[in-house]
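For this view, one protein chain was removed and the others were kept in their places.
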Amino acid sequence: MLEWIIVLPLLGFLINGLFGSIFPKSIVGWLGTAFVFGSFVATCFLFRDLLTSLPGEGSVYLRVFTFLNVGNFHVDIAFQFDRLSAIMALIITGIGTLIHLYSISYMADDAGLYKFFSFLNLFIFNMLVLVLGSNFMMMFFGWEGVGLCSYLLIGFWYKNVSFGKAARKAFIMNRIGDLGLLMGLFLIYQNFGSFEYTEVFAKVGRLEVGTEICTAIALLLFIGAMGKSAQIPLFTWLPDAMAGPTPVSALIHAATMVTAGIYLVVRCEAIYALAPFAREVIMWIGLATSLMAALIGLKQNDIKKVLAYSTVSQLGFMFIALGCGAYTAALFHVITHAFFKALLFLGAGSVIHGMHHEQDIRQMGGLRKKMPITYLTFLIGTLAITGFPMLSGFFSKDEIFTAILSHNRLVFILGLLSAFITVFYTFRMFFVTFHGTYRNHHHSFEKVHESPLLMTLPLLILAVLSVIGGAVNFPNYMGEGISGGLHHLLSFDGGGRFSPILIFPEQSFEISHAQEWLLAALTPLFLTIFVVVRNKYLVKAAVPEADADQVGLGKVLANKFYVDESYDRSFVEPIELVSDTLTEYVDEKAFKSSFDGIGRANQYFGSLLSRVQNGNIEYYLVYMVVGLCLLLAFNLF
Amino acid sequence: MEVIIIPFIACLCVSILGKRNNIWLSTLFSSLPLFFVYQYFQHLDSSGKWISLFDHAWISDKIRFTLAFDGLTGLMLILTNMLVPLIILAGIRNDENQVKLTALTLFMQAALNGVFMAHDGLMFYIFWELALIPIYFITLTMSGKQAFKITLRFFLYTFVGSLAMLASLIYLFLHTADHSFDFESLRAVELNLNQSIGVGAGILLAFLVKIPILPFHSWQADTYTEAPASGSMLLGGIMLKMGLYGILRWYFPLAPESIAFFQPWIIGLSVAGVLYGAIIALRQKDMKRLVAFSSLSHVALIAAGFFTLSAEGIEGGLLQMFVHGVNVVGLFLVIEIIERSTGTRVLGELGGLAKNNRICMVFFMLVALGTMAVPFTNGFPGEFLLLKSLYAYNHNLALLAGLTIIFSAVYILRMVQFSMFGEGKKAMSPLSWNEILAFVILAVGIVGIGFMPQIIIDMVHKSVLIIATWISEANGILS
Amino acid sequence: MNLPIPFLILSFLTILSALYVVTSKSPVHSVLALIFTFFTISAHYVLLNAQFLAVVNLIVYAGAIMVLFLFVLMLLNLSKEIEPIKSNAWAIAATISAGSILLMITAAFQVFGEAVAKNPVEGIGLVKALGNVLFTRFLVPFELTGILFLAAMVGAVLLGKREKKPTELSTNETINP
Partner (left out) sequence: MSSLTIFNQLEISHYIYLSTVLFSIGLFGVLFRRNAIILLMCIELMLNAVNLLFVAFSSYMGDSDGQIFVFFIMVVAAAEAAVGLAILVLVYRNTRKTDVSVLDNLKG
């Protein structure tokens, strides 16, 4: 069963990639979807088996073949299906299926449809390799593979030069992270002599808390996570990645790939548990990312950009949770975030589709009447992401804040601030898009239409999931029987060959009643902000200013804190300068000229010597006599 | 012996037939040696030692014409005899140069096979120089403005290096017990540290120039750029590997005592070269030049890996040698096709070629991925092992060298972007069958090795073990 | 040192005439002086009991070669030509060179030449003795010299032959006046 999960998307990639151009368009999309759905079904069955018929084992292991065996270095192509990878695989194939389905209709007009679906399938394959691999090498394969697919899909509309630039930026930023990850892997192999999770973590388990090696590995791996999960300082690629088709943004840049960093940290919990300093770093970086992205999100006018910054911000939350040691909470948020962010992106895609590829929310307005299903589902998504009580986002955020509160008060306050800002900009986007009056002059309001069933169906499914997603891990106060599902799943120890995912028992985040009350008091605050936003954008029907009209802090925010510009100044331009200098001066002048200089010196001495050969016999005679003299003298003395 | 004679005869036939020669037939003949290489592999026993294939008294009874074969040689022979047919196949052009280029390429194939099989020091030197002759004329074929000057520089550079090697070999020869150039006799010479360093420096110089390692590289970029496509492919795909092969096959066994002396220098220079080539490649406009500098960067990493003296470094390096050959030939092939149909290979003047020619685009992407060392393409396992070996040697150097994975992504993607994507400025003509065939074979190589690099590792593993034993014996350590 | 008077006189004359050959401005005078030198050398041969060579020397050198020289001089009408005198620097260079060679060869003989034992054999310089050696041990070289001579003769004739095309000559003249 495990092999089918992985092989099916690969097959889909190969079939669509090689023969897609000769298939009719209608088949291509369904074919691609079918393969992912098959993979999803296989995952479900295997997951069921894992929970029921394989209680003692804890995981399914599949070794395919030896990839490399050099000296002491041995690594297999091998897969491991345990509870953590099962959850990730379910998200990937599940959400993946929905998004494939959505894309059939969304991308129907595109000439490169088969290409699109083959890339999507390739992405699913790589993502599955990432989460199902049984060793760090496999993870790295998937890690780079999804980066590649992300590149291919962001630059899907290759004729647009700026899209191509965004794609390259994404790939290169990811590569920077990958270098850190790679160094981390080397360090792991050097110290533990293996890449297999089970062996490495078994050896890690014998170390003490605060071991330097663990801290170093943890930090290096986190650099990789920074790149993939768009944390400061490697976050700038994600908003640019919105250049890709919207389903891509939903699948890759919201629901799955960007959460690979969280998966990495959760997977290496054994290491991070021993590296409190690294966790502290993760927490602060997550917090900074969350705040910064939320602030930038305040002033974005591109519907996808707003969502992108909100994704960055939410990822920041997940890392805060990881930093506090709340792995379950982080993973929980990954799941719920996958639901509602995919929903929001697909909804945005629906809007863009209905608006004939208009993405600027200032050009929209009043769409509620024209696209009721999209409106409704988008509203659910918005409520979920803002943490409206009893929706999925509420539970996962709640858990994160519980963890933060018991860890660090300052972080709690700042994180809360970030969450408030989330409410602000999400509703701002929502109101400006769907309420008020229609503001576009190019397309008449009549032409705006609701999306077809193929697109609204995934929206509806995701909306339902966004509502009930909290059931995955209800907090304790919901009752003993139904609460903490995810937590139990991850801490499960069957005593078999594989130890549980969370080797070190997660610290429980018990909070006092006062603190519970504090948390409960947050809801009115949320509502207050909601009212403020509603008042400004719905009642007063304010329209955001153009970027050029921004002043003061607004200008800084609209320009994304000038991060891209400062990166250009501090990294890109110096390197280009160095490159030019090396080309022009060092390579041409120094190296080549020095070699040519040797040649020229030889030529010069040659021309000096050639004067001796002046063709005049008298001189030759003198030379001969002198030579004879020297010869005799040499023999005599 | 067959693998030298067949291309040589084919070369003569092509020269005699002139314009009537058939490109498919030449391709067939140049790929025939692969069959014999397969047969040689059947003769190998489990010890991994060299087996003698041909042995005949030559200049004297002691200086013999000896050809031998082992896994290492086998790998290089496969590389050579796989790439040369592709180079010939892809080199179809309807002008007078075609015959000349084909004949010279076949001659080159014979000489290269000789280099890799020579078991006698003098023979090695002679084949080494013999390989220089055809490439000299190939490079001169497309007489660009500066071709003569550049070719002369290339020739002199490599020639001076080889002379140093000859001097070292002769020095060893004079110290052999039986006055023989045979590999085993040369290896049996006991040298003290200073002698070893002197001999090693001479041998190494020839190889470092050929590879080329940082201060000796200034012939490379110009030569690659000016040479016709088949010349660039031969140079980048196979000839560079002569230097790396030489280090393993001749330098390590003949002067093992000096390795410790040269190790930090070579690794330092190599890592510098990795960064240097990569940084320069970032801003190149001429695609061939870009590939030349990227090749400088990649090959330097292999040299660094060799000198870490670890199994990962050496075997990973060998893997990467093979892979780099495939990738460089692929890149030059694409560039040649682009240049042939659009008349330019300058990045600013190209763009949007993906629209006309999807197959070319797919293949280009594939080679680009291989060059960037994306997992499941051929570039990854080798680069991973090399960086790993370097990491074990020195963390900081590995980090510096590791920057190449970022830089390579930058310059390769830049090249793909500005040639293939964006708005079309130029149009590409459709591919011919021979080009598609070459693409398919290379693509199979790229993906196949990406999934199963162990095949190549197994091929060379035993030979590398033997060399490693020699090194550790000479240095009194057992690793 | 007690040297025999005839040797001294002969040597003196030899060197004097040789110097005149070198220094004389007129080629004809040089030739005549050279012939005289050959005579004195022949006389030396007689002193050394090499009678056959003394005669041959006269016949070949004085009789044949020098006549050739004279013929050429007359043919080219060079007797009047005053060759351009070389600069003093050249004179000094030539003197130094020749002097150092003299010094070197003398020194060389000082080192190596003293060991020769005097062992005169009666009559080796006569025709009979020389002919015996020449036609037995040196037969092949002797025949070869004959061929050499023939070749030289053919060569000389071929070179000296006047060109058939006078126009070519005139163009050459304009090129090299």
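By letter and in written order, the chains are A, B and C; residue numbering begins at 1 in each of them.
Everything that follows uses one rule, which is that a contact is a pair of C-beta atoms (placed from the backbone, for glycine too) under 8 Å apart; a residue touches a chain by one contact, two chains touch by 3 or more.
Computed from a prediction, not measured in an experiment: that's the story for all the values here.
The hidden chain, counted over the whole complex, makes contact with A, C.
Residues of chain C that touch the chain left out of view are 2-4, 6-7, 11, 14-15, 18-19, 21-22, 27, 30-31, 34, 37-38, 41, 44-50, 52-53, 56-57, 60-61, 64-65, 68-69, 72-73, 75-76, 78, 81, 83-84, 86, 90-91, 93-95, 97-99, 101-102, 105-106, 109, 113-114, 116-121, 124-125, 129-130, 133-134, 138, 141, 145, 148-149, 151-153, 155-157, 159-160, 169, 172-173, 176-177. Considering the complete assembly, chain A touches the hidden chain via residues 609-618, 621-622, 625.
Criterion: only the chains that are shown with their structure count from here on.
Viewed as a contact network, the protein chains form an open path, each link joining two chains that touch. Centre-to-centre, using mean CA coordinates, chain A is 101 Å away from chain C. Shared interface positions of chain A, i.e. residues touching 2 or more other chains, are not present. Across the complex, chain B is touched by residues 21, 65-73, 140-141, 144-145, 148, 151, 155, 158-161, 164-165, 168, 171-172, 175-176, 178-179, 182-183, 186-187, 189-190, 575-576, 578-580, 582-583, 587, 591-592, 595-596, 599 of chain A. Interface residues of chain C, counted against chain A in their complex, comprise 90, 93-94, 97-98, 100-101, 104-105, 107-108, 111.
Here chain A touches chain C in the complex through residues 618, 622, 625-626, 628-629, 632-633, 635-636, going by the rule given at the top.
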